[in-house]
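Every protein chain except one is present and positioned as in the full complex.
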């Protein structure tokens, strides 16, 4: 095992230890809906996370879902969620082709991520385009990420943004549509000796 | 009966056939709250659509309401919803004078439509202005349509927009406030022979 891997695993372990037994039990119950998964926890007393699966797959690492999360998976579509990531309250992910969420991503509450417009414009074909959210991305509350967007590693999306185009790594972006405001310095978290 | 009418009716029939018996039963129950109505279906297992009627009227054609829809109708106000249209999850319509939604409109989830600011600015009179949404309009999720706006036939409003001014027919508009981004070509759906 690489040093980096052991570091990552240790941090995930740390993260998961913070959760109550009840969150783990709810996570186990929820993980029935997932094709493959690591340790999954479900947080919050509101409406249980909901999966509307029309024939696709969900692959989740060690991750956390909050109350009210809604995952809509189309036929043959795949949603991939990395380890150490969470989807906060009422986040909606609509997947008709592919949505990838990396490791250690923070998806805040009321976020919408869609790889499809769901309806074609009359006279045109409905075109779905994958959404890729790389590792360590942080998406602020009530943002919308639309089809075909790639958000680069470590980027931050400000609250209330609508992301319609690619955002480069380590950028801080915001607005409707989202534009790069500034760039953050990214310090890779240090290896923790266990 | 005109050829066009028979076409429209056939398409509505097609649309309604897709719904389950349970959606029709819930639709019947919901239609008690409507002044006049066609075939109404209610979709989704969340909170039942809610009408807060302070003395106005709702006239609905053959249409579909999703869970969490909320209609607030003021005294003497009227809400008109055409046939073949739907209001998706948690859409809120606030009517103090008049809101008209045409035929075959797609109103996505979390949309807010208001013909009133609900509060006057001190020293001014509260002015309500009708909202007109013409046929075949598609309003993207989490958009807000404010008082006095007319959205022309076949226009598309991008997700997360705030519409404060008129949008011409066949335009694709978006942003806060919403501006025309481009124009779509609109192909009138062909008559279907039954």
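Here the chain labels run A and B in written order, and each chain numbers its own residues starting at 1.
The rule we apply is simple: a residue touches a chain if its C-beta (ideal position, glycine included) is under 8 Å from a C-beta of that chain, and two chains touch if they have at least 3 such contacts.
Model, not experiment: these values are computed from the prediction.
Enquirer: Touching the left-out chain: which of A:33, A:106 or A:129?
Expert: A:106
Enquirer: Using the touch definition up top, pick the residue from A:9, A:28 or A:141 that touches the left-out chain.
Expert: A:141
Enquirer: Which residue, A:9, A:28, A:121 or A:159, contacts the hidden chain when the whole complex is considered?
Expert: A:159
Enquirer: In the complete complex, the non-displayed chain touches which residues of chain B?
Expert: That gives, for chain B, the contact residues 47, 112, 114, 119, 121-123, 144, 146, 162, 176-177.
Enquirer: Touching residues of chain A against the unshown chain: what are they?
Expert: Residues 46, 106, 136, 138, 141-142, 154, 156, 158-161, 174-176, 184-187, 189 of chain A touch the chain absent from view.
Heads up, the rule we're going with is that only the chains that are shown with their structure count from here on.
Enquirer: Let me have the rounded angstrom distance from the C-alpha centre of chain A over to the C-alpha centre of chain B, please.
Expert: Inter-chain centre distance comes to 31 Å.
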